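Just one protein chain is left out here, and the rest sit where they should.
Then we have subunit A:
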Amino acid sequence: MSGKKFNIILSLFILVIIGLVVSFLYYNKPHTNIEKSEYDYSLKAEQLIKEYKEQGIEAEKKYAERIIQVKGEIKNISTHKGNSVITLMASDSESSVICHMLPEENAKVLKLKNGQEINVKGKCTGFLLDVIMVRCILVE
């Protein structure tokens, strides 16, 4: 086999390997790391609820699937299948922001009390009766 032919086969082989690795990594790419990601928006619970209630379609376009940081007062803390759920109240509305926390946050959530003001960062999935956030973490 001439050196030239060998080089072509070798480079094709390398290309195929690279292609396989890239597609494997793409297929298995991890979920967004909330802690390491920058938030797209940071706002108060009241503001978020107000926007969803008054301009639902615009709010949906703006916030859904985005990482947002919400500041609010704790209305209620509960657990759901071993994970913490924090409800942030809005003084002027029946709706709240329901934050489903990541399991890693459980220990930190135990130290929280109702009425305390906190910052929660997570992914917004939309609005039913309340704004819903998933994969949330506490932020100092």
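Here is the rule we go by: a residue touches a chain if its C-beta (ideal position, glycine included) is under 8 Å from a C-beta of that chain, and two chains touch if they have at least 3 such contacts; residues count from 1.
Note that in this section contacts and distances are computed from a predicted model.
**Student:** Of the options "Sarcosine oxidase subunit gamma", "ABC transporter permease", "YceI family protein" or "Thioredoxin peroxidase", which is the UniProt protein name for the chain that has been left out of view?
**Tutor:** Listed in its UniProt record, the absent chain's protein name reads "YceI family protein".
**Student:** So one chain is hidden, and I want to know which residue out of A:K4, A:K81 or A:K111 touches that hidden chain in the complete assembly.
**Tutor:** Once the missing chain is taken into account, the touching residue is A:K81.
**Student:** Provide the residue numbers of subunit A that touch the chain removed from this figure.
**Tutor:** That gives, for subunit A, the contact residues 26-32, 60-61, 64-65, 80-81, 85, 98, 100, 125-130, 132, 134.
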